[in-house]
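Have a look at the structure that comes next, please.
Up next, subunit A:
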Amino acid sequence: MTERVVVDPITRIEGHLRIEAQMNGSTIEQAYSAGTMVRGIEIILRGRDPRDAWAYAQRICGVCTLVHGMASIRSVEDALKYSIPHNAQLIRNLMIAAQYVHDHVMHFYHLHALDWVDVVSALKADPKATSELAQTVSPHWPNASTGYFADQQAKLKKFVDAGQLGIFAKAYWGHPAYKLPPEANLMAVSHYLEALQWQRDVVKLHTIFGGKNPHPNFVVGGVPCAIDLNSDSAINAKRLAQVQDIIQKMRTFVDQVYVPDTLAIAGFYKDWFKQGEGLGNFMTYGDFPEKSLYEPESCLIPRGVILNRDLSRIYPVDLNADDQIQEFVAHSWYSYSGGQTQGLHPYQGETELNYTGPQPPYTQLEVDKAYSWLKSPRWQGKAVEVGPLARMLMLYAGNYPQAKELVDSSLKTLDLPIDALYSTMGRTAARTLETKIIADKMQGWFDSLIANIKAGDTKTFNETLWEPASWPSQAQGVGFMEAPRGALAHWIVIEHGKIANYQAVVPSTWNAGPRDVNNQAGAYEASLQGHVLHDPKQPVEILRTIHSFDPCIACAVHVTDPEGEELVKVQVR
Partner candidate 1 sequence: MTQFNMPTVGEQLRENGISRRAFLKFCGLLASSMALAPSMIPKLAEALEKATRPSVIWLSFQECTGCAESITRAHSPSLEGLIFDTISLDYQHTLQAAAGEAAEQARDEAMQANYGKYVLIVDGSIPLGNAGYSTIAGVSNLDMLKQVAKGAAAIIALGTCAAYGGLPQANPNPTGAVAVADIIKDKPIINVPGCPPIPVVITGVIAHFLAFGLPALDHLGRPKAFYGQNIHDRCYRRPFYERGLFAETFDDEGAKQGWCLYKLGCKGPITYNACATTKWNDGTSFPIESGHGCIGCSEPGFWDFGGLYNPVSLPSSLSSQHVVFATGIGVAAGVAIAALNKQAKQQAKQTREPVNVDQLNREVQL
Partner candidate 2 sequence: MSELSLERGINTLKAQIDAPIASFFSSCVSCGMCASACSFYTENPEPRYTPIYKLEPMRRVWEQNFTLLGKLKVKLGIAKPVTDEMLSQWQELVYNTCSLCGRCSLICPVGNDITYMIRKLREGMVASGHVPEGLVGASTRAVKIGSPMGIKLPALQAQVKHIEKATNMQVPFDLEGAEYLLMLSSMEIMNYPEYLEAVGKILTNAGKTWTLSSECFEATNSGIQIGSSDIAKELVSRVVNAAEKLKVKTVISPECGHAYTALRWEGPNLIGRPYSFAAKHIVEVLDELREQGLLPTEGMEDAKLTFHDPCQLVRRGGVVQQPRNLLKLVASNFVEMTDHGTLNWCCGAGGGVSANEDANEVKMKAFQRKKKQLDELKVDTLVTACANCRIQLEEGLEENQMDLPVVGLTELIAEHLVERNTINEESRHD
């Protein structure tokens, strides 16, 4: 009899994810990924003002707090053929980029690092050796003295001695899979705390342009912040100086801490460059336009699909084609009126909440039936992986110079072949490398913004299509973007100034979705196959691979349909 290993909750992610692994001895034979929470945001969106949609959609996720708002706004703008001023485009790019840098760093240190870093082991480190290590890894980073690390260690020691480990309690400390020497652990723990401090400061870029973070504000047709260098209540010289400062801070941290740390840690876990690949199919929608989203060729990240690791061939993606992107519900708690085997394009997105799982409390899901609140999106029927790895591969395949250089030099440093990218650690490294590319790009967008303002262009909002009276009675559009976690798109149908249908297919749905009608596994499920668990009671291996995707499950689980209303009413009673 085979054993079932269940990890629920998967912590240090966004949302509610459950992994069930069907074991063959100590090897994972089949893995099942289940989203266990649903809110029904699309039902809620129906009938509302499309200009408001971003705020609702944004709350799909508080971690990638910006992306759904942005995708939503782009969907409305696409539907209405609503162009935005260049300044607004640049500010949006800066905000999205800031989200990348912030999100990726936080993911690495606060969500992912503890899979590789043993906090308790850090107590055994020699502060002096740690200082030496730190100075080798990041020669320019100031916090690297022996005294500094001694202080950090002392603080940690008191904390551990007091017996209240708090968030560090009950982790798999001492598990043999942890391979870092104590000094590297101490350095990483210190950077964990530094990153916490750093992210608080750099996130202010969102606050300056969007008023707050999490959940900054946007507006269809531009950005809400006006520019006036002489006003103390607009984006003025002081604000711009602050932004410049933040960009600098971001780049410094990425260059001096994040990238070196990733490579340093990766060096100790080379075996993780060999497992956790998954599908071998990758997809991007593209993002960061220089001018406008309607000129895809000006996007920093190109659009396309790579199949079976074949970097020589990029397939085009059409977001509006009925037969390209479809969602399946064969193993999801939804029902299609046309039968469970159907695949539907999001414009036709027709679904119904239909929980058929075991009544809680349960110990195991019925994986041969429906087992997740996620749907299974497919591109031309194929399961694809989205996210940093997909993007780095796309940039690499497209010969983007910086990408090529970063990937090649990193592989060289680690002495690894290109195929090492298709792995758990490869995914994590790709995330780090793209962070550097995007952080570096920020300076260019900022300079363009300054140049525009100096040239007297302070336009940030296009008011021409603001009033719903100016809209066609019927419109539909798709807002796509590259969210930190991967390709994201929202499809909107507008009728008489109101939302008639709203569908979001998000990165974690692509990655974390369950099996489809043909029993094709999703990216998570595929990536876990073949993992060997040292101790099924402490399945740190599962966490490593799953965390390498940076799951964002609240994003993935929200795809419900207006048709579900009736059913819901029955169930509310």
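For this structure, a couple of remarks:
The rule is short, and it goes like this: contacts are C-beta pairs under 8 Å (C-beta built on N, C-alpha and C of every residue); 3 or more make two chains touch, one makes a residue touch a chain; residues count from 1.
Basis for inclusion: all candidates are chains of the complex that A comes from, given by their letters.
Computed from a predicted structure; not experimentally measured.
Contact annotation for this complex: of the listed candidates 1 or 2, subunit A touches only 1. Those residues of subunit A that touch candidate 1 in the complex are listed here as 6-16, 18, 36-41, 43-44, 48-49, 51-52, 55-56, 59-63, 65, 106, 110-111, 114, 119, 155, 158-159, 162-172, 193, 196-197, 199-201, 203-204, 206-215, 217-219, 221-228, 231-234, 242, 333, 353, 355, 357-364, 458-461, 463, 466, 537-539, 543, 554, 560, 564-565, 568-569, 571-572.
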